[in-house]
Every structure is written in C-alpha cells, then in structure tokens.
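Got a structure for you, written out below as structure tokens; questions coming shortly.
Removed from the display is one protein chain of the complex; every other protein chain stays in position.
A and B label the chains in the order they appear, each numbered from 1.
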Amino acid sequence: MSDTLDQLFVNLKAWLVGFAPLEWQSLISAIISVAALLAVFPGLFAVTTILERKGLGRIQNRYGPNRVGPFGILQPVADGLKAMTKEDIVPRAADHVVHFIAPLVLVIPAFLALAVLPIGRGMAAIDIDAGILFFFAVGAATELAVFMAGWSSRNKYSLLGAMRAIAQMISYEVPLILSSVTVIMFVGSLSPVRIVYAQTGYSGILPHWFLLTPWGLAGFILFMISATAESNRSPFDLPEGESEIIAGYYIEYSGFKFALFFLGEYIGMFAICGLGITLFLGGWTAPLSFLTGIPSYLWFFLKLFSLVALLIWVRGTLPRLRMDQLMNFAWKFMLPMALINIGVAATWHFMEPGLIRWLICSLLVVGPYFGLGRGLAQGKHLAKRTYQYAE
Amino acid sequence: MSASFIILAAITIASAVAAMTLRHLVHCALALAITFAGLAALYLQLDAQFVGFAQVLVYVGAVAILIVFAILLTRGSEAPQQSIFSSSWAVGGIIAAAVFAVLAVMIRKSRLSELVAPAGTTTTVREIGDRLMTTYILPLEVVGLLLTAALIGAVIIAMKEEPK
Partner (left out) sequence: MTPLAGYLLLSSFLFAIGLAGALTRRNGILVLIGIELMLNAANLNFIAFWRFGPNPEMLKGIIFVLFSIGVAAAEAAVGLALIIAIYRHYRTTNVEKMNSMKG
C-alpha cells in the first residue's frame, strides 16, 4: 500500500506516456516532468510568500496581511493580480533589449536547477551523471542576469546594487561548492540520485544522513549560510536592502517583470534548499526507520518546508551584515572552515567506526572554529547590550 | 549535419560576430557570454558533458563577469564617440580571412575529415577523475600552482598604489 502511494506519480507518468507512439515517448516523458515541476513549484512560491509575510509579521510583533481572505491566505492572488495589471514603466535612457531579457535570464536557470533534484524515489526529472556540476553551472548563469538588470537601468544606485550583489554571490559560491565537495568526495559521485541512495539505510532507528556526522553538520551549516548569501536573503541582503539602496538592482522594474524577479529569487531559494536536502538531509528518505511508510515525496516537501521556515526565521531575527563584514566573513572565515571540513571528512572516512572517530573529528571541527573566531575578532569587542522597551 | 547542430552553430557564429563588431562594450561582453553558452551546448552534443558544464561554470560564470567588471572599471560603459575599428582594420581583416581560407581548404582536402564516430562512448566523471589523479597528476598540480600565481599576480597588478 505504501509502495503504491510512494510510486504513484511515477506510475501515473508511465501510464500517460504509454499513450504516445514509440518514437515520441521520451519527448512526452520529458514534457510531463517539466509540466509537473512548472505546476508545483510556483504554487509553492505563492504559499511561501504568504507564510513569509505572516511569519515575519509575527516575529516583529504585528499581524501580517490579514485583509484578503480568512487570515490573509488569499494575499498571493491579490499580489499576482496587482503584478499583472500594473503599468510597466521602462526608463527612457534604459537599454531596452537587455532590460527586457534580464528577468528571463534570472528565472530560466532557477527552474533548470530544480530539474536535477530527486524529489522522490525515482522522481528526478533529469538523471545526469554530473548533476551537481550542472546545478552550480546554472547557478553561475544567474549572476549574469543580476548584472544585466543592474546595468541596463542606467541608474547609479541600480548599478551599485548589482556590483555588490555579484561580488557577494561570487564570494559565497566558493564555500558553497567546497562544502558540497565533502559530500561528493564521500559518496564518490556527482549524481544527486546516487548521493541520496548513499544515505538510505538505518542503524537502529537513526538514518545514515550526512547531517548526523561531525563533518556533515559543519558542512550543512556552511552550506546553509552560503545558501542564504547566494539567494540574497537577510542577513545578507545588502544588495537589495530596502533601507539603504532602495531595491538595488531591480529599482527600475515594475509590474510583471518585478514579479518575475521575485519568482526567480524564491525558486532559486527552493532549488538551493533542495540541494542542501539532497546532500545533507538524505533527500527523500525518512528520518526514523519506522516512518518509511510515508511516501518519499512528502518527506522531501516536509524537509523543504522546514528549511524555508528556518530561512524565514533567520530573516526576521538577525540584522543585516555590512558589505565589508560580509566579504570578510566569506573569505576569512568560511573558506578556511570549508577547507578544514574537507580534511575532517577524509579523516572520518579512513578511521574505523566508533567513539574515537566521533571525538577526534568533532575536535577537528570545533577547534579551528573557535581558533578562527577568536583570531578574527581580536580587538573588536561588542558593547554591553542594553534594552529599551516601549512603555 | 543534424538540425540541432546547424541551429547551435548559427547562434554561436552570430553571437561571436556580434561580440566583435558591436559598438557598445557591454553588449560585446554579453554577446560573448551567449557564444560561450552556445559552445557549451555544442560540447553537450558531442557527449562531453563534464566539459560542457565546466565551460558554463568557468566561462559564463567567471570569465564573462571578469570582463564585465573590467569594462566598468575602465569607464567603458559610455559608448565611444570615434570609430571603433583601428586604423589598420583592412590588413587585420585580410589576415583573418586568409587564415580561415587556409584552414578551410585543409579541412576539405584532408583525409582525416572522413573519420566517422565509433559507437557512443559514455565517459563518467569518475573516469575523468581517475585519469586526472593518476596519469595527469603532474599537469594538475602545475595548473593549481599556475592559478595561484595568476590570482596573486592579478591582485598585485591591479592594486592601487599608495602615493609615496
């Protein structure tokens, strides 16, 4: 019973593809996978926008949107209508062709990146041998879109925001890739499907996720920090900070193109959280051995939902980092930690399983963390914290 | 000569010509990025998947952005007023045409062009990694050293000098 539920969509697709003549079958199969992705993830985007606004509102001691529909849940519909009917203003001095293409160049790689993630057992839209490399390659194409958006508006603030955004994205790409290299090295393959299969299996009731190893935990934390920086989300959202630079590289965009930027940013966030789930949290595997009855795709979406909730929580809690603090953090702290993590993963692989392995690898991770932290913060002491409550 | 090859070749050639002849520098850089993407698609068609993705990651994601940053740092963002071609443009054009003519004649006449592909080879990334780590370990280390030297050198060359 649970097996049929698990393979429901796979069997559904096979049944639909069976209707087509033989030489068209691979094309029809690809089209069905793409259509499924295009249907599910924008729906998830709509739900995430309302959850984010309500969640942020509650963290900031206010209600979120609550006018449209009961408890405001129809707000995405209102937002979509507004985006589609708003006048599309393009500055006269802007470079029209580049200005028009930039949102497309942002959204298309974001959707492409979703295609390699295994959403369920046997449910990866594309299963290529170098899947993780494909993911990072299309992520790199996103940066060009940011530049095109910032430069084509012929606006100094917009260009400044774009330069900062590109510098931030390039700097945080290095710890992102290095922290995934530990998993790739451990599994011995670049294919996300194989990486998830390496995390199936349970010892007792605990799963074999890479999160539950010292190097995996450190790698996951590094990965999630780099992922928030790559998606330009708070606390790394100086390029689009609303109080400093208005809206950064998409100042001059209005209406549907702005909605496309928004969509591209959120889909990019889903894609990179999905990659984090695949690499460290075991993809579609269940967390405890007696819960394997629940279908695999439900576990994936549950994990995705919890990671997105974590990102929203961090957004509402931490203040924004300044540009130089951001760059220092990437190059002076995260890059050495990621390199040390690779060494720790290698040490883990070559020691025999047991308590000694855990102890030594945890020391190898925690020691440099404190060492680097103390070393980089020398001389800078925070003032004593004082609170002033509104009376 | 499948249709996909012809389309990809047309896109690549068109964007390469655009990269070399457009007036505004940033347009040239963006056309170059399209050329790189077209070449990556051609590599994928030739079953070299790792190289295709590496091409997108390195060229589109890093070299194109480097070129764009250099254009902005050297005030290339205003359109140039005078002619964009140098004074000896005819000679350059003739040399390039001659090079292409020689290469094309060679390709048509050579017997090597009649090679037909053997059965489809599937190269996994694992094989490339194995080869890099065993047979080609020395070039790998040398390229690592070269990239380090280039990194340090580029920073030193482009650094602002303190007025003494």
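Convention: a residue touches a chain if its C-beta (ideal position, glycine included) is under 8 Å from a C-beta of that chain, and two chains touch if they have at least 3 such contacts.
The structure displayed is predicted, hence computed values, not measured ones.
Participant: Which displayed chains does the hidden chain touch?
Facilitator: B
Participant: Tell me which stretches of chain B touch the chain missing from the display.
Facilitator: Its contact residues with the unshown chain are 1, 5, 9, 12-13, 16-17, 19-21, 25, 28-29, 32, 35-36, 39, 42-43, 46-48, 50-51, 54-55, 58-59, 62-63, 66-67, 69-71, 73-76, 80, 83-89, 91-93, 95-97, 99-100, 103-104, 107-108, 112-118, 121, 123, 127-128, 131-132, 136, 139, 143, 146-147, 149-151, 153-155, 157-158, 160.
Methods note: only the chains that are shown with their structure count from here on.
Participant: In their complex, what parts of chain A are in touch with chain B?
Facilitator: Residue positions touching the partner: 98, 128-130, 133-134, 136-141, 143-144, 147-148, 151, 159, 163, 166, 170, 188-190.
Participant: With touch defined as at the start, can you tell me which chain B residues reach chain A in the complex?
Facilitator: 26-27, 30, 33, 37, 49-50, 53-54, 56-57, 60-62, 64-65, 68-69, 72, 77, 124-126
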